[in-house]
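Beneath this line is the structure, given in structure tokens, with notes to follow.
With one protein chain held back, the other chains of the complex are shown just where they sit.
When the chains are written out, they are named A, B and C in that same order, and each has its own residue count from 1.
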Amino acid sequence: MKTEMIILNEERKVTLTAYTQSVGGKFTNITKRPAILILPGGGYQYCSDREADPVAFSFLQAGYQAFILRYSVGKDSVWPNPLEDVEQAMEMIRSRDDWNIYTDKVAVAGFSAGGHLAAAAATMSKNRPNAAILGYAVTGNDVKACNVTAPDTSLFVDKNTCPCFVFATRTDDLVPIKNSIEFIHALEKADISFESHIYAYGPHGFSVGNSGVMTPGKPICNRAYRWVEDSIEWLKDMFGDFGEGEMTEPRCKGHFSGDSDAYLSLDCTIGHLMKIPAAVDAMGPIAEGMNNEEMLKAVSSMQLKGALRFTKVPQHIVDEIENKLKKIPNEI
Amino acid sequence: MKTEMIILNEERKVTLTAYTQSVGGKFTNITKRPAILILPGGGYQYCSDREADPVAFSFLQAGYQAFILRYSVGKDSVWPNPLEDVEQAMEMIRSRDDWNIYTDKVAVAGFSAGGHLAAAAATMSKNRPNAAILGYAVTGNDVKACNVTAPDTSLFVDKNTCPCFVFATRTDDLVPIKNSIEFIHALEKADISFESHIYAYGPHGFSVGNSGVMTPGKPICNRAYRWVEDSIEWLKDMFGDFGEGEMTEPRCKGHFSGDSDAYLSLDCTIGHLMKIPAAVDAMGPIAEGMNNEEMLKAVSSMQLKGALRFTKVPQHIVDEIENKLKKIPNEI
Amino acid sequence: MKTEMIILNEERKVTLTAYTQSVGGKFTNITKRPAILILPGGGYQYCSDREADPVAFSFLQAGYQAFILRYSVGKDSVWPNPLEDVEQAMEMIRSRDDWNIYTDKVAVAGFSAGGHLAAAAATMSKNRPNAAILGYAVTGNDVKACNVTAPDTSLFVDKNTCPCFVFATRTDDLVPIKNSIEFIHALEKADISFESHIYAYGPHGFSVGNSGVMTPGKPICNRAYRWVEDSIEWLKDMFGDFGEGEMTEPRCKGHFSGDSDAYLSLDCTIGHLMKIPAAVDAMGPIAEGMNNEEMLKAVSSMQLKGALRFTKVPQHIVDEIENKLKKIPNEI
Partner (left out) sequence: MKTEMIILNEERKVTLTAYTQSVGGKFTNITKRPAILILPGGGYQYCSDREADPVAFSFLQAGYQAFILRYSVGKDSVWPNPLEDVEQAMEMIRSRDDWNIYTDKVAVAGFSAGGHLAAAAATMSKNRPNAAILGYAVTGNDVKACNVTAPDTSLFVDKNTCPCFVFATRTDDLVPIKNSIEFIHALEKADISFESHIYAYGPHGFSVGNSGVMTPGKPICNRAYRWVEDSIEWLKDMFGDFGEGEMTEPRCKGHFSGDSDAYLSLDCTIGHLMKIPAAVDAMGPIAEGMNNEEMLKAVSSMQLKGALRFTKVPQHIVDEIENKLKKIPNEI
């Protein structure tokens, strides 16, 4: 493994630490690697070492190139300085050929205030990551408590937001859990893929949760340390896994429904389809059954395929509807 | 283990299957056992065997007495019939001495429509459970799609709702994930303890997720089957674990903050404290710092103890505030 | 689930408890089930409840039909009474059509003295199980300490012994760990498949290891409770898993090498091949390189395929040798 420390902004003391592994040789099936950019927490006052190397080690072990960004803090944390630091880091990560990185498989992982910054990267940046891991992140308006110039990222979630892995503890006494809840709610509304784990109890800032980062004896539930391994598995679902010379196909798409695809399909939500006259035609009597306000409200976010299965519509009718929908361009 | 099948309502074909284990003897340290009441899914049209015994076995192995309620379905599912069935079952579970049950450690676990019923038990019933496990549950208004008479349970979450363990997959095409999100949001607002896992992808109705209940080959992420073991650990956190003759102390409280305790404390949220003049007095200059609208909005759901630690208020001042708050009765 | 209690031998108080699950219906892909016969421990003086139901629940959850045999103990434990009880149980399990069992997928699981009995079933019985799980089992001569008439099972391991999963703790102060070591050594010599876990520390008789069976506070390492889940996964490797209507192919064979197959192959051990002149011919110059005593001693239990790969023999020569070996009948 090679270690580099790159100064991104001397004045604001912004540095990028790069831990990069070799490809080929004894790693016969690996020609490039996915990457992760780690954004430690620290209330925009500092960047905590407890959320830097210990996180990097886990992803290095999983085969990633790992980067730690020590972004603008203190008086330099005035917005959009920190986000500009991330843009700069992302650009470098995606352009350095000698780092052997899949440019479309670059994740970001942020914690607490760093989680705010990761969420901003996922929702507001030009050079967006391909996946984001948000740990006990200040994704909502509460960020004002530590950085009055920083935006409420949950308001910026859009169709181009990358898939997110969101975790926190219910009993976080510093960053209220509603931050995470409102953020996943925003992801759901924007049709974005996500995974989320809210553990029953544990302190703010538990990092990877093992004895190397936690002062012993702090009460924390035994599920909380699982996010490391779970997020690695989740990234395999979103990015694919190391295969024979290239990565395998992802097992999970970036959007839940087909509502933003080019053509309609059974994956579209009923609410979406019912707004498009050609789709209503294609659905025929099934659409009629849903055409009262109460029922429509109940089923609008259900995918059509689920509803058809649930109501036991015969397969040949399902196929017929599918064939018709596939020809209808999606007027978004 | 003893097996009994009790007819609760002959006309509506409501039955309670009881799997009960012995206490004492070779189980030297066990004098009573916690219990779980399982409510299978089936869209209020039937009760699925896939969410009955396979769930019971896991909790039996963990030392629980396990019960399966086959509640009113089909034309009998008109509200409040199913909830009445649950009330009847809960009453019997808590009153049968020969079942050796801790009457304050009775959990309910429901799936899909059964998850709706479990949520109703947790929020609306007289004979409330002490904890609820809600699997891909129709907790919201979507329930109308399968039972038009059934209520939106998320509207009934209150301060007396039991702690909940909520899990589902993001890609559930039958019960939209917003059901789970809105339910945990309601729990958060009502200050209730919970744990929640939303797995990236997997079908509706995966039950315990192993090969004994899942048609092989269905795409499901490898975290999804963890809810069984995780919910068992969570119940230990909420109920305590088998100790020497009696259960150990729970590691997690039923409410997040001190906002509903008899006296104020550092565990109260800032939003709550700022509404009580005596508390504002006790906080002194700290309260002043929070007394502008923007800041108050940012910190209102934070516990005071977290805010004091974050702003590095000296310990002797923290102690002073704590002593004052402890004497102030909570005017809820 | 159905519960039956069958009296196998009234005089000796031998009973078989049967926990059997349904097939078909909501378990659409399940037409039959594998089975497990559980033999509790108790030093041939009694059958411990702690190693009965708690074990059964785990395998029931995995989709097995589970049976508990309370075999001859006390003065009735004189050999071969207990083994006869097992024979009788195995015969019934394999012949009762209404239990829907794959007759070639019947495992036995035994603990302590019950582990001795399970090992006897695996090595000495007429009606042998298809796999055996041996927990802190008295497989060696130490059995005399609790049953002077019982045989040292490690001496009976033969080519027809079923695959075994052997676990124990290094610090067992009742059944010395050399029992397990000598038993797996015997399995290795007889070319039998096995998996084995010797955990660093923990008491004798920890059963499934969770709080439902262990008096709290006993020192036991956190790996020890894994045998349950690991043995279930191991059985999938040996038996196959639930597939579409029938079980999938096993992923692991019952013998390590090809030394007992009908024809020779690259899977045979070098020691075996070097004893067969036609094989020595087929191997040509490679055999010559191994034909000195020191080297032969070093490589005799290595499979030929491994040795060829290690010494980087070109693929076309490997193929040539393979083709020749395949035509040579195995003179065992």
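Quick note on the criterion: contacts are C-beta pairs under 8 Å (C-beta built on N, C-alpha and C of every residue); 3 or more make two chains touch, one makes a residue touch a chain.
Note that this is a predicted model, so its numbers are computed, not measured.
Across the whole complex, the hidden chain's contacts among the shown chains comprise A, C. Among C:96, C:197 or C:324, only C:197 touches the chain left out of the display. Residue-level contact of chain C with the missing chain is found at 43, 141-146, 148, 163, 170-178, 181-182, 184-185, 188, 193-201, 204, 219, 221-223, 226, 230, 233-234, 237-238, 251-252, 256, 294-295, 297-299, 301-303, 305-307, 309-310.
The chain not shown here touches chain A at positions 1, 3, 19, 21-22, 25-30, 48-50, 53-54, 57-58, 60-63, 208, 210-213, 215-217, 236, 241-244, 248.
We adopt the following convention: only the chains that are shown with their structure count from here on.
Common neighbours of chain B and chain C, by the contact definition above: there are none.
Averaged C-alpha coordinates give centres for chain B and chain C that are 41 Å from one another. In whole angstrom, the spacing between the mean C-alpha positions of chain A and chain C is 45. Residues of chain C found to touch two or more other chains are absent.
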